[in-house]
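Note sheet for the following structure.
All protein chains but one are shown at their positions in the complex.
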Amino acid sequence: MKQKVLENVRDLISLFKDGQKILVGGFGISGTPLTIIDLIAESGVKGLHIVSNNLGDYGMGLHQLFIRGQIEKAIGSFFTINREAVVAWSKGELLIDLLPQGTLAEAIRCGGAGIGGFYTKTAVGTELAKGKEERVIDGERYIFEKAIKGDIAIIRAKKADKLGNLIYHMTARNFNPMMATAANIVIAEVDEIVDVGEMDPEQIVTPHVYVDYIIQTAYKKEGDQYVKQ
Amino acid sequence: MKQKVLENVRDLISLFKDGQKILVGGFGISGTPLTIIDLIAESGVKGLHIVSNNLGDYGMGLHQLFIRGQIEKAIGSFFTINREAVVAWSKGELLIDLLPQGTLAEAIRCGGAGIGGFYTKTAVGTELAKGKEERVIDGERYIFEKAIKGDIAIIRAKKADKLGNLIYHMTARNFNPMMATAANIVIAEVDEIVDVGEMDPEQIVTPHVYVDYIIQTAYKKEGDQYVKQ
Amino acid sequence: MLNNDVRYKIAERIAQELEDGQVVNLGVGIPTLVNAFIENKEVYLQAENGLLGIGPPPTIDQLDIDLINASKEPVTITKGASFFSSADSFAMIRGGHVDVAVLGILQVDTKGQIANWAVPNQPILGVGGAMDLVVGAKKVIGAATLFTKDGTSKIVKKLTYPISGIRSIDLLVTDYAVFSFESGEIHVNEILVDMPIEQLSEKLGITLKWREPVD
Partner (left out) sequence: MLNNDVRYKIAERIAQELEDGQVVNLGVGIPTLVNAFIENKEVYLQAENGLLGIGPPPTIDQLDIDLINASKEPVTITKGASFFSSADSFAMIRGGHVDVAVLGILQVDTKGQIANWAVPNQPILGVGGAMDLVVGAKKVIGAATLFTKDGTSKIVKKLTYPISGIRSIDLLVTDYAVFSFESGEIHVNEILVDMPIEQLSEKLGITLKWREPVD
């Protein structure tokens, strides 16, 4: 049996390669797999395509990868808070694909669900619909969006059992459950690892089939921050 | 404040009208809102379009509506077990729209989520793809399916709080959570009604916004059967 | 009137529009202030990042980075609250299950179409849930001071800022007046300052009419 729980996060470093498309859970910093992002920073891989709502915050998380020039393209919904990213984009040093937040979430869900694409009402008639196919269904206008999949997904959960079943914590759930379904390799960073059978089967949000590796987070929660231990 | 919990299921009878499209939760009999189906039988409304995996089983549930000639069209995935339905279809007395089970589930989810339609891999190249648009996305063949919505959804859950938050029981969950999102009026039949605050916010599957009416089931579980009390 | 007072006044007026039992999403800016004025109404606040049932602001002890709203501010939860994923949250929004979205706006045209996510000639790098809320909520209430700092009206004949969606909002609450949009026309519901409708029309450069009372 494959052992999913790794003692040392560094055992994962060889999974990361130049040019990969990586899905990164989190909204702001909340629910972001900071330990794994630190590892990617350490790995020095370049030319990454990052799918994430935003590029970190407060100099933490994905912001680090951006500063180190590891990101070639960012696919997400809200980069306004990442001021340097805006500047880099203006200079042509960063590619950005901007999607409405709901379209981003749905596209990732479809990527994990064997759905090739979908028609959404959101953004019809706006600049974000430019170049996108429009279709009228039952008298309403929709635009086509393709599903999103990644090479690797890195996510954060509250608790994992040793099989890889996951539960999340409050609004730190956000994009993590969909991202867990939409990549070839899924790495979960968690606060706590428990024995199989200790989770209520009705409460598991991400069944173990989706998770390849589990590591204990190096960040402890202190009020409204995650602090490195 | 609107009171969602009704003492008497008969208070709902006037919601049902000829020609409505009704989404009915359940897989076989498991997780089927039998008390509300009994009410529809009693109401005598006709020409119904029923969206449900199958048309009941063992002479229970939707089978009753079929026998009484209340169903004009059935949209679902598995009618083979409903032998009389097969006969009625052959005589032109019943319209049937057959969809793969996953396509049915996804179409209902889309109906509730403001998605107009989607492209699925399932059924490409088969008789069930006939007349459906095909599209190649990233080199793979997909077919287009439209979202499904209903006038009324009737579902079954294990527990409701008085606001309408729902949790389900094991595999009786099946189609119920999606159907709860995809109709103008949603009626939940439940085993137990509890006070607000008694459910774990992480464990709620259907948030209260989706539920309009709650009734206590008249059927008690006895082993592998539901028995009318 | 101080700018902050104006913002609270708008928020207070918006709170009057909310009804018992409604599910409401409050956007960034003035809309977040509405929460303080809801008081006795049983309104359920939704956050795009996966929460139905935002409670009162947290104490220092209650701060938790895992419990925030869509503006990334710490929040608490009410009894009956539930958590869900971003996909499920936007299914709720886009699918028409949120009763009211209160959104800050930058511009609105006389048909009620709004711009609230980007400014002209600036990099367009953030949209968040703005477009999903515009298209999805059953009722959309716009919130804004009527004039920008340089005195330009935010109600315009034709949007010069990037549009947020083709759907018209239902109501616009400003510091001067409450406007409604029906069948592509703007009407005044209520004037909140001491000013006749003719003068307001003139200030805005639009011919304004009172909304006919509906019973």
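In this document, chain identifiers A, B and C correspond to the written order of the chains, with residue numbering beginning at 1 in each.
We adopt the following convention: a residue touches a chain if its C-beta (ideal position, glycine included) is under 8 Å from a C-beta of that chain, and two chains touch if they have at least 3 such contacts.
All of these numbers come straight from a predicted model, not from anything done at the bench.
> Taking the complete complex into account, tell me which visible chains touch the one left out.
Looking at the entire complex, the absent chain's contacts are A, B.
> In the whole complex, not just what's shown, which of A:Asp57, A:Asp161 or A:Asp224 touches the removed chain?
Only one listed residue reaches the unshown chain, and that is A:Asp161.
> Tell me which residue among B:Val5, B:Ala41, B:Ile67 or B:Leu98 touches the hidden chain in the full complex.
B:Leu98
> Looking at B:Phe27, B:Phe66 or B:Phe144, which residue reaches the missing chain?
If we include the chain that is not displayed, B:Phe27 is the one touching it.
> In terms of residues, what is the contact footprint of the unshown chain on subunit B?
Within subunit B, the residues touching the omitted chain are 27-31, 53, 57, 77-82, 85-86, 89-90, 96, 98-106, 108-109, 120-128, 141, 158, 168-178, 205, 221, 223-226.
> Against the chain that's been left off, what residues of subunit A make contact? List them.
1-2, 109, 111-115, 161, 163, 165, 181-182, 196-197, 199, 201-202, 204, 207-210
The rule we apply is simple: only the chains that are shown with their structure count from here on.
> Give me the set of chains touching subunit A intersected with the set touching subunit B.
Expected: C.
> Taking each chain's centre as the mean of its C-alpha atoms, give the chain farthest from subunit A.
Computed centres place B farthest from subunit A.
> Starting from the mean Cα coordinates of subunit A and subunit B, work out the distance between those two points in Å.
33
> As a quick test, compute the distance in whole Å between the mean CA positions of subunit A and subunit C.
29
> Please report how many Å separate the Cα centroid of subunit B from that of subunit C, as a whole number.
35
> Which parts of subunit A, given as residue numbers and ranges, touch two or more other chains?
106, 120-122, 168-170
> Return the residues of subunit C touching two or more other chains; collapse runs of consecutive numbers into ranges.
Correct list: 77, 83-84, 90-91, 93-94, 135-136.
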